[in-house]
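All protein chains but one are shown at their positions in the complex.
Coming up: subunit A.
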Amino acid sequence: MITVERLTKRYGPFTAVDDVSFEVKPGLVTGFLGPNGAGKSTAMRVMAGLTPATSGTATVLGRPYGHLPNPGRHVGVLLDASAQHAGRTGREVLTLGAILMGVDRRRVDEMIELVGLTDKEASRRVRNYSLGMRQRLGIAHALLGDPEVLILDEPANGLDPAGIRWMRDLLRGYANEGGTVLLSSHLLNEIERVADEIIVIGHGRIVAQGTKEELLAGAGTIVRSTDDERLLAALAADSVVATRAATGGLQVEAEPLTVGRIAAAHDIVLYELRGGDSRGLEEMFLELTAGAAREAVAA
């Protein structure tokens, strides 16, 4: 369980995280989605007690991170897979963690096996690891202390499609056993495949949050016609809210059937008409983050 309330982080005149509130619930995988520089990493560093908040609070398991006793045994954190000493071996990195957390050293071998590193790879220095291997080492480190909560920043970066699928299965299984998972990504596709709940952030502000289904439903209908101008007017005449989508066509807040009927009544030719599927969510993601960008510029 992670609770973030009215969290703000400013760097001089720049606001990295702007009045953000959300909850990450146990038993679910929550995706933290936003373009690069949206404030995801800053928010996660505040949650892990590494960056002081300007105002607002973040608590993990009911306490500020800094008040957790032996936090590695409660919260598994992976903020940057590359943030490891290049001159240490993978096994040594995990061994240091095991000593600090006070867990059995056998757990180190278990975790190495879990992420599929061979003995030989574990004995190599991190300098010689690919990004994918660093991610696997980072995930092994996050799981080392058998935590209840996982905070993972861009963990799928550097993993191939099979790796992303592996991670989805791992996090799903972990959440099914009651674990709390927050993972961030700048790729909608990744989040969509892994997460149950999605929090979308753009320019430091939350622009949407809810279950994946809710967000998909909210995407309404995407329609393309030979005369979008006339369709827009026809929809407005029937008090149906519609906007021009960032990717062309119209984004309509109604069922496809309603939109089709209105178009037919006005003899408008449609060449695309579909409900809020994944592409709808993608358009929403682009739209919402672009909207946040415009607001930020205006402000």
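We take it that a residue touches a chain if its C-beta (ideal position, glycine included) is under 8 Å from a C-beta of that chain, and two chains touch if they have at least 3 such contacts; residues count from 1.
We take it that contacts and distances are computed from a predicted model.
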Protein that the absent chain corresponds to, by UniProt name, given "Cytochrome bc1 complex cytochrome b subunit", "Simple sugar transport system substrate-binding protein", "ABC transporter permease" or "Methylamine dehydrogenase (amicyanin)": "ABC transporter permease"
Touching residue (missing chain; options A:10, A:25 or A:125): A:125
Contact partner of the left-out chain, one of A:20, A:79 or A:263: A:79
Touching residues (missing chain, whole complex) on subunit A: 45, 48-52, 65-66, 68-74, 77, 79-80, 82-88, 92-93, 96-97, 99-104, 107, 110-111, 114-118, 121, 125, 130, 132-133, 136, 141, 143, 145-146, 148, 160-163, 165-170, 173-174, 176-177
